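For this depiction, one protein chain was excluded, whereas all remaining protein chains were kept in their positions.
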Amino acid sequence: MSAPADLLLRTGPKAAEEVVDTYRELAGPVVEKVRDADFRTQWQAMADLGVLRLAAADDTGPGPVTRSLAMIEGIGLAGADPGICYALASQVFGMQFPLRAALAEDAWRAIAEVQDGGTLLCHALTERSGGSDPFSMRTRARREGDVFVLDGAKTFITAAPVADRAIVFARTGEGRSPFALSAFLFPLDIPGVVRAESFTKTALPSVPMGELVFEGARLPAGSLIGDEGSGLAVMASTTAWERAVILGYALGPMRRTLRRIVEWAAGRDHFGRRMGASHQVASRVSEMALALHRSRVQLYAMAALLDAGTPARQLAAEAALTKISVSEDYVRLTEHATALSGVRAFIADSELPADLHSPMAALTYAGPNDLLRVGIARQFGLPVEN
Amino acid sequence: MSAPADLLLRTGPKAAEEVVDTYRELAGPVVEKVRDADFRTQWQAMADLGVLRLAAADDTGPGPVTRSLAMIEGIGLAGADPGICYALASQVFGMQFPLRAALAEDAWRAIAEVQDGGTLLCHALTERSGGSDPFSMRTRARREGDVFVLDGAKTFITAAPVADRAIVFARTGEGRSPFALSAFLFPLDIPGVVRAESFTKTALPSVPMGELVFEGARLPAGSLIGDEGSGLAVMASTTAWERAVILGYALGPMRRTLRRIVEWAAGRDHFGRRMGASHQVASRVSEMALALHRSRVQLYAMAALLDAGTPARQLAAEAALTKISVSEDYVRLTEHATALSGVRAFIADSELPADLHSPMAALTYAGPNDLLRVGIARQFGLPVEN
Amino acid sequence: MSAPADLLLRTGPKAAEEVVDTYRELAGPVVEKVRDADFRTQWQAMADLGVLRLAAADDTGPGPVTRSLAMIEGIGLAGADPGICYALASQVFGMQFPLRAALAEDAWRAIAEVQDGGTLLCHALTERSGGSDPFSMRTRARREGDVFVLDGAKTFITAAPVADRAIVFARTGEGRSPFALSAFLFPLDIPGVVRAESFTKTALPSVPMGELVFEGARLPAGSLIGDEGSGLAVMASTTAWERAVILGYALGPMRRTLRRIVEWAAGRDHFGRRMGASHQVASRVSEMALALHRSRVQLYAMAALLDAGTPARQLAAEAALTKISVSEDYVRLTEHATALSGVRAFIADSELPADLHSPMAALTYAGPNDLLRVGIARQFGLPVEN
Partner (left out) sequence: MSAPADLLLRTGPKAAEEVVDTYRELAGPVVEKVRDADFRTQWQAMADLGVLRLAAADDTGPGPVTRSLAMIEGIGLAGADPGICYALASQVFGMQFPLRAALAEDAWRAIAEVQDGGTLLCHALTERSGGSDPFSMRTRARREGDVFVLDGAKTFITAAPVADRAIVFARTGEGRSPFALSAFLFPLDIPGVVRAESFTKTALPSVPMGELVFEGARLPAGSLIGDEGSGLAVMASTTAWERAVILGYALGPMRRTLRRIVEWAAGRDHFGRRMGASHQVASRVSEMALALHRSRVQLYAMAALLDAGTPARQLAAEAALTKISVSEDYVRLTEHATALSGVRAFIADSELPADLHSPMAALTYAGPNDLLRVGIARQFGLPVEN
């Protein structure tokens, strides 16, 4: 039964499908081995498979973005925890790719070790009182000669409790000027940086989330990303990258859910016939297939555009639409699976436990969909107010 | 702010709204006091408020069903755990009312103490291999003189790990005959009854769920509900009662969620204005109000019909439609609240944690909605196959 | 087959269901007879059945609003054109009931003949440039001694091309003051009133819609409804009445569509079995039943509240929610019917032609649902901007 489910909907470029298959096979035994290990152990195990390594643009085979997307799909298909998949996609697409593009070659080389997994990045943007409005930011970096001194606090940061370095956005200017913000990349083990609260999460619980507090932290020289005042531009790049392809982390889990449900429905008896004989069940399975199919097609299309050299910021509208579409389809697929699983969906150690919080969180992470909708409408020329 | 949210949508009969208000006030301090207590303690505390007591049909004031519905809404509104609300509604509507209707007066009087909370009932129908098909039932009761001897196992039984008595359905005949099943009500502390597995649940975690295994259990004389072979008729009654009004347990939690979100959106700043100034937020809040309003209207309409003496079985189609409508609207309301809560929805100890599993379980508990749809279509005359 | 579909979902008050049945039977032959007649002939035929007559509040039997609702459902069920049903509901609920409440007894008696059908009212509110914002109104009434002189133009007025009298809203003050508007009721055959453009409609095409232009029209003394400056209050009353129960016009057409589809699916062969044997078909039919059931329950609940004397304006939130719910369910029911009808849905003279425009128009008529959502959120205390 599992064969067809896995062989269908493989409409990506052939070279990409091969990477998916390779990584599914490679990751299988590793996933088993680290299943109950802590976050950093799982992270390192995946990194050792090469999942964090960005291909050079001139490699033969699929382009670098497509390749990263396919590797992450492959390990998800092998059963890697969705939280790990999310954290990998977040660092690769939301940090590594935009940093490689934004940093001078030697600056990139200095942190390129992140690709080995030994150093873990986090992305610190949101503040308690501010939600999604960058200009509500109160964290402030004040220049003192060569260096910047940082004061403030960031929250809801994926991986903050375990990360080694952080990309941090802070005010270096006033008001709502497009040049009021700057971006920094620096190690977290410097004086004045406190890892504050670590959250108990109901979505993607395996990946830690926490807060960072900065109390007069003197950032090492060279911490600035780009120029002073270019924070909003850096943010536009990291968020466009993220929205374009981060939902790739969901493809593996989605395919696994679909396969599991097909096997269940094909094998279970119900009212004297196979459960899968019912048109209701067929409709729900077909809706799940639809969710998966169009998510794959859109994500690999975005990857192809990025591989072709289209600047991420030019794809802001399309990236946001892809993020909305895939996250909603991820929720829908999970809801159909839940409906087909009956009471077992709500029994933690049953054959068919459902996790609804992680897919729902995809609607909010990497930009709440409602906020993205406002941005998209603006790009179409509507005078939308904040 | 909370005033309007609580004062709107009170379109039930005046006498019913007064019961809601009374029980909200009565339950408030009790809820606080027992918040962290175990299930039976919470159950007893609610029972002590009178929530399990069925009014006599000739009382002045709202009819008995309306009154029970309003009491349960009131304690939910006071903050009682949704799991407790569910368990109360399940016993009151799915067991007490149909038993009062089905049992001879002295048989009912013999168990009427359940209304005091000291004795807890459970309803054992589903079996591991069978899902929702009653004729897949393998539990069997074999008559030996005056008594029945029971063998088999039931699963997914709300309250099984803590209940004192059970309503159990078992085969007393063969095949798919409408008279092949019988219903029994008996104490669980007799020889041959084993409380097997207790489940770890992700939905309504506060209310225990488990299995019962019967190994040659000799049921006391008088355990049979109605006549031998009337099991399907008893089941039709308990399930129609359940579907008609059990979702009443969700009204309190829904109203609390709506109120909390309104307060949050009205108070929070976002992009330089109140979050609640946005038409997107207004639309979501309005959708939540819609979900709540039409759920209340439908549930109180069903209660009024039952109070008017309409037999539950005659309302099977309308009961199923009400159950589908309210359960789907409960999910929808929760999803809108989650979208408006941002990342906080997924932080367990935040101001706005979301519980998506409990509402989703309402789609399955008391009859999976897909199965109900098949039954409804049949009542409209369609020759729907199983 | 048609029996069950018609006998289910009759959960309104018994007296109301009897009125529905009576009017279905009464209207049957009349509907046949006037099927191809012009609008006024159909209108008069329905009026002759008593559909426009408001019951006295102290009549035995169902209250006046419930009775009107049931009569209109009955004639719709008998096959009256949805456009006629809409026009009747619009005059009865959006004009007659609020006028009876607002006018002094002798003023009401003066126009009470509208209940015989010989005089037709229309309700002129919207202007070309303004959409749904009453304060964008440019039509102006200037007092000259005892009378008012009216200048301006109104558009999108149901029945304007054939009506005898109009309720017209106009500025008598400046700006966005709550007392800037006044309401008038006067005959359309006075000098200075021009019936301008008559529209070709795709929704409810049988009921005419047009424009009225006022060029120095001197309104007869006594045309003012209420006091000068009370226009907004009158409008709040007419719109609350309308939203609460006008969608009652859709109940008859919805029930007819459901019945037709059930008969089709039960009778047609498909892939070697009855079409209605499929769970997909069952699900769609069940969704249609859900749409109808909860629309009926909500509308009759609103009617009961109005009959109990609750002022319409106090029900503004609930009325708007009812209007949104029923209009969306009307669309949904029609879409399911269309999907089940196959190509025949799009063949004008087939057995199963679909009309999608009329149900979709219900989302907009009597207040666009998006606008209603904004108003509802405001009533819950959100500071929603315009």
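Going in written order, the chains are labelled A, B and C, and every chain counts its residues from 1.
The rule we apply is simple: a contact is a pair of C-beta atoms (placed from the backbone, for glycine too) under 8 Å apart; a residue touches a chain by one contact, two chains touch by 3 or more.
The shown structure was predicted, so the numbers you read here are calculated from the model rather than taken from an experiment.
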Self-check item: Contact with the hidden chain (one of C:Asp48, C:Glu113, C:Asp133 or C:Glu215)
Solution: C:Asp133
Quiz item: Pick from A:Leu204, A:Val262 or A:Ala312: which residue touches the chain that isn't shown?
Solution: A:Val262
Self-check item: Touching residue (missing chain; options A:Ala110, A:Ala196 or A:Val297)
Solution: A:Val297
Quiz item: Given the full complex, what residues of chain A touch the hidden partner chain?
Solution: 1, 3-5, 8-9, 11, 258, 262, 265-266, 273-274, 276-279, 281-283, 285-287, 289-290, 293-294, 297-298, 301, 305, 315, 317-318, 321-322, 324-325, 370, 372-374, 376-385
Practice problem: Go through chain B and note every residue touching the omitted chain. | Solution: 278-283, 385
Quiz item: Which residue numbers on chain C touch the omitted chain?
Solution: 126, 129, 131-133, 135-136, 156, 199-204, 209, 268-273, 275, 280, 335, 338-339, 342-343, 345-350, 353-354, 356-357, 360-361, 363-365, 368-370, 373-374, 386
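Here, only the chains that are shown with their structure count from here on.
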Quiz item: Two chains share more C-beta contact pairs than any other pair here; which two are they?
Solution: B-C
Self-check item: Superposition of chain B upon chain C: rotation angle, C-alpha, nearest 5 degrees
Solution: 180
Exercise. Could you grab the centroid distance between chain A and chain C? Build each centroid from C-alpha atoms only and quote it in angstrom.
Key: 50
Quiz item: From the C-alpha centre of chain B to that of chain C, how far is it in Å?
Solution: 38
Quiz item: Using CA atom averages as chain centres, what separation in Å is found between chain A and chain B?
Solution: 39
Quiz prompt | Junction residues of chain C - those touching two or more other chains | solution = 278-279, 281-283, 385
